[in-house]
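For this depiction, one protein chain was excluded, whereas all remaining protein chains were kept in their positions.
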């Protein structure tokens, strides 16, 4: 059995990556990701982890180096945030197209300008369609568990896709809290050694990343899309197996007191915990409100989300990034598309909150609830609204 | 299609005929040839190979007709001639 | 370098790790250089390619001209990709998961992928000391996208983004010296090479693969399409570049600069320029300016270099 320890979440994340016996880590420092890679470099320096730690000169090279290492058959890891993520985005697409099971922790942070080192989901949304599996953590334990799961599912031969674990910058990454770290044997039981299906090997020469003429490009993308969709049941299956080994169960969509709720608040990330406290408070006041949280962001859990929302009369969707579509934010757009396809049309309002480190409080969730109810009564949908903003 | 559209057959381009890019064809006069191999080492298309007697023979399946071999031959043993002549 | 044995001109390796059937232009000097590089390296090698002509002409799905493992990721990151491959081999060998300790790692890019967009990744990989060979196949412009100027385009050259005109003489800047930049990293091996001096080139590739740590090769790669000369002149143009001191051949071994061949009776630069229509708009005055610059740079190089004992003999050169 693992040990329950108080630990900074970033340190716990690095410890977990170390327990996964990663071979190559290539990383470039950026706040608030730094503690993860600093601790990994320490693990390597102290001989606790036999890996190549490559302190590259940019995030672009971090991902490029991971691609090279993964193609050569190594288990690889990197981590980044915000501007760094933007810089490496070009290569993120290529990593998934080449079907390389790289694992990355994205410590979510706002995008410039103005420069902000603080948390929101602008970076997460910028890279939502890169073809990576993406999960979102709400607390330190989930960061650790989801990282282990990320290696497992990414390297599954039915999947072979890169995977991201998103964790909120500072509010989660820099938090000291209790975490149950598994021991080595438990990790080994859950995560078999990485066996690449194809690799760069002079004994079996292959050409990775050829030119795709118009005659083949569509077919290549179709094959990638099919692989991406096929990862969904494997993600669920490996979570079920995780529950058997570790006793903690994860689902693509998590619910909290939502079964009989008239109003559902939908969140993603560490603010979900605050939302739960808010739901408890509002329930005590007799409001029939519940919470639905997105654990799996890519592939998007269309059916599970519909199942979780289908009893609701109204849904308040929280976005932590601007959509700049002129309309709703990215999470809300996705939720609406999901429900439209299933011919289910609850009253939906979008609330943008927590940009660039702006705190999201219990009170904010109460406000969201009340605004939604009032708007529904008036029958004048706003579409979307920014919460907790000075005029 | 292989994973990530990886190509698993090494050197499969060698099936591609690039000889039909050619309008001029190099022809070697083996009486003049001194087997120096300049045509071989300066050919961008790997056209020449050495036979048992040490002469360099052109493989027209690949030859694009650039004429480097004729230009570089120190004995002027290689002439470019019009295809079809 | 003490144990270095050069290639025997009478018995060059027969293998072609880069196969025929590739789609390079007629008379392509770049693929010629790459072919010579690969011949020298053999088959126990992994190659990372930048985006560019050599990538496009060797790998259109479903055919590949590569008989060795090869990966293309993007334009600017060949050095970073090979860093990952090399590191993976290092750690997997160490952990006993593979037993392939002697694989050579090669990254190549054109001048755009080296001198411009890829310079940062290259510098990072050189500085970190990965054990790899980096080859810049310099054809002095972005040929793959249609002959646009790069920082390696020589002064005065016409490209599609440095056109000569009433207010322009063509390229306004002097060629960036990436070999010197590479040498400034203090890596164990840097060299310039030319496919016109094939044996010299192959020997340098072999040395580059032999040294532990990073090695950088800057290879002159004439482009008949972009430089606008007849396809049969590729080797001639490459040779003239050396003989006119435009592209001197040298090595930097552990910080010591060594001239590969001293040009005692240099040909005038005009002879080199006049073969190529990319320079045909240049006036006498401009050509004189170029000549002066070439002379000065060569003098500068001579000052840095250990002089070879005899003209043309420094690297056991045989052809010419």
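General observations
Here the chain labels run A, B and C in written order, and each chain numbers its own residues starting at 1.
Please note the rule applied: a contact is a pair of C-beta atoms (placed from the backbone, for glycine too) under 8 Å apart; a residue touches a chain by one contact, two chains touch by 3 or more.
In this section, contacts and distances are computed from a predicted model.
Its record in UniProt calls the unshown chain "Pyruvate synthase", which is the match among "Dihydroorotate dehydrogenase electron transfer subunit", "Urea transport system ATP-binding protein", "Pyruvate synthase" or "ABC transporter permease". Remark: the absent chain touches shown chains A in the intact complex.
Residue in contact with the omitted chain (choice from A:6, A:233, A:313 or A:327): A:6. From the options A:45, A:176, A:243 or A:382, the residue with contact to the unseen chain in the full assembly is A:176.
The chain omitted from view is touched by exactly one of A:56, A:263, A:360 or A:387, namely A:360. Residue A:276 is the one among A:276, A:309 or A:331 that touches the chain not shown. Remark: the residues of chain A touching the chain excluded from display are 4-6, 8, 32, 117-118, 168, 170-172, 174-178, 270-271, 273-274, 276-277, 357, 359-362.
The rule is simple: only the chains that are shown with their structure count from here on.
A straight line joining the Cα centres of chain A and chain B is 55 Å long.
Chain C has its Cα centroid 43 Å from the Cα centroid of chain A. In chain B, the residues that touch at least two other chains are 5, 7, 10. Taken residue by residue, chain C touches two or more other chains at 59, 61-62, 64, 66-68, whereas all remaining positions touch fewer.
Interface residues of chain B, counted against chain C in their complex, comprise 5, 7, 9-18, 21, 37-38, 41-47, 49-50, 59, 61-62, 64-68, 70-72, 80. By the touch criterion stated above, chain B contacts chain A in their complex at residues 1-8, 10. Put simply, chain C touches chain A in their complex at residues 43-46, 48, 55-56, 59-62, 64, 66-74, 76-77, 79-92, 94-95, 97-98, 100, 103, 120-121, 123-125, 127-128.
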